[in-house]
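Written below as structure tokens is the structure these notes are about.
What follows is part of the complex, with its chains left where they were.
Letters A and B name the chains as they come in the text, with residue numbers starting at 1 for each one.
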Amino acid sequence: MSATSGCWAPTPKARKQLRYRAAEPDLDAYYGDIEQAHLQPLWEMSGLLTPTPVVKAVPYRWSADNLQKLAARAGELVPIDRGGDRRVLAMSNPGLGGAPFISGTLWAAVQFLQAAEVAPAHRHTPGALRFVLDGDGVYTLLDGDPVAMSRGDLILTPSWVYHEHHNPSSAPMMWLDVLDLPMVAALDAVFFEEGPSEEADQSVSPRSAAERRFGQGPGLVPTGVSAAVHDRPHSPLTVYRWAETDATLNSLLEFGDGQQAELRYRDPTRDRDVMPTLRCEMRRVVGGHTTATDQQTGTRVCAVLDGTGTVQLGGQELSLAPGDVFVVPSWCEHQLEATSTLDIFTTSDAPVLEALGLFRRKVA
Amino acid sequence: MSATSGCWAPTPKARKQLRYRAAEPDLDAYYGDIEQAHLQPLWEMSGLLTPTPVVKAVPYRWSADNLQKLAARAGELVPIDRGGDRRVLAMSNPGLGGAPFISGTLWAAVQFLQAAEVAPAHRHTPGALRFVLDGDGVYTLLDGDPVAMSRGDLILTPSWVYHEHHNPSSAPMMWLDVLDLPMVAALDAVFFEEGPSEEADQSVSPRSAAERRFGQGPGLVPTGVSAAVHDRPHSPLTVYRWAETDATLNSLLEFGDGQQAELRYRDPTRDRDVMPTLRCEMRRVVGGHTTATDQQTGTRVCAVLDGTGTVQLGGQELSLAPGDVFVVPSWCEHQLEATSTLDIFTTSDAPVLEALGLFRRKVA
């Protein structure tokens, strides 16, 4: 961990390179005066307004093998306790000079919970999601609603919802965490609260309360939903099960060219993404197929649930295997080639770019 | 200008302060291995999730006197040409270590144009606004629509709209620029294009095309507005004149307690702010009145159009005079006391915080 930021700032010119300085003593005095007044001359800056985004984050892939081994070693070496809160390894983008972020806007990490461990309750304004690349046995309490976690499931922990993780099983479990933390921090809007002391482990139904109310059938919504629930800025359905995701991808495959299908996880009661800051999608690319090259503004974090292949990222080729995680920086060219059928989960900050009128997408 | 960023990053502990390190050689080796794998241990970080926002930007006021004198000196010392684009002095928040930003999300500056000068056309994804604290004589071309600028006017230059500034008058003119540039840069979404070569100065109508179509009377909207215009993410009315703002404040004063009034500049055809990233407001506080203390998430940039008084900012008291500009960092306590009647223009990133479910406001 080094001290540099993952965020954006213009590259100032060194003093000696100042354009108008030369041997002008007036200008020199002037530059001193404005510095004193906390003002800076635009005409001496560069890199502020660039034809296309100049992105510090670089394309990178974290291999499943590394993630699993290193998380397991943390499980042995580092206790989880109230002080430490979570046993989490943050993916640090090599382009960000040591900041613990996968890009300038997103946090991605693996979290590891030993058998019989509990990660205690808290809530925070940054929104989070969990995607399970393998295993099961853990459940998450979301404002008191227990959600069992299994391979392929997407679990939301939206902004300001209390959450805690319990592993009543006899085996450790690991999953992928993605948060909008760098963005919320850059907006100076981080709030945090400890939750009530953790509850004893309980028997957990395979279906959460959220699923029973909002996840039974598409378009079937309970009447009498309170304004308190209806007006929240995120989906009332907080878990999307792999069985349904898988079946939907198969259904959609039939309607395209049979080579690929893609779905978006949505608020089932509204025309919006699951959370205001994070879009979630799952893509299936049939073995032997190569996708079109695309570019879009904003960061994409991708996780391989199943299959093998390669991804081209801005001219760099990376091999993919189940459990791998990779990042597609803003406006970076991106193309997938499936050796065996790839199932890739993607989350992105696209809803933010759309809300601010900044979303662009180009498909070759 | 120093090299540090204005943006957020956690404060990493120095190696020797690592919590679990002590004399544990296994852990030491482990930390080496994860660093190699571009992973970082959450349990060794601090400052990530704080009870309330920890904001680097500090409250600060730039005095009118300084802004005017230093801008005028730039006018003498620094030529404006195609290479240099704009003669702009950026307000650099003292808390941001030298970054040329007024806060982590906003850019504020004064721009100075000599008589007969032209700042040539370009467009960029960061959105901008101009607020005229004094003077007149300049006009701005917005996608070809000439907008005359006078004291108290608010002029929008929304994302991706071509703009250029012309000063056909015989006197220099200065105004306040505010942009969402740091935010758009942090989102890795900066695009930029030079415009067509500048047009010869022309006679400019006191009312722009935008005003003639969308600014005649409240609620009176032309039929047959094209989808291209209707679907843009910003207000079709790109200038709000002081005469109407002033009259509206007087009208509103009668409906409150007679002590203060506040209006919001809005898209006159929609239920939204003028731009997706910037809220604009004007507040009048009658001499002798002290406002309630408030706090809100996000940055506010305030400019005194008229009147004198003081502002309390997180315990710090600053005097205010016409032409002063000050910044209210996120969640900072803010209270105004008017000696003579204050007219204060405020712009903020509140629409972003609202869109992302992160807006909080507390009034004591």
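As a working rule, a residue touches a chain if its C-beta (ideal position, glycine included) is under 8 Å from a C-beta of that chain, and two chains touch if they have at least 3 such contacts.
Here the structure is a predicted model, which is why all the values come from computation and not from measurement.
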item	value
2 chains shown - copies of the sequence in the complete complex	4
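By definition in this document, only the chains that are shown with their structure count from here on.
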item	value
Turning angle required so that subunit A lies on subunit B, C-alpha fit (0 to 180°, nearest 5)	180
Touching residues (chain side subunit A, partner subunit B) in the complex	1-13, 20, 24, 26-27, 30, 33-35, 37-45, 48-55, 57, 60, 62, 66-67, 70, 73-74, 77-78, 84-94, 98-100, 103-105, 109, 122, 124-127, 159, 181-193, 233-234, 276-277, 297-299, 329-331, 349, 352-353, 355-358, 360
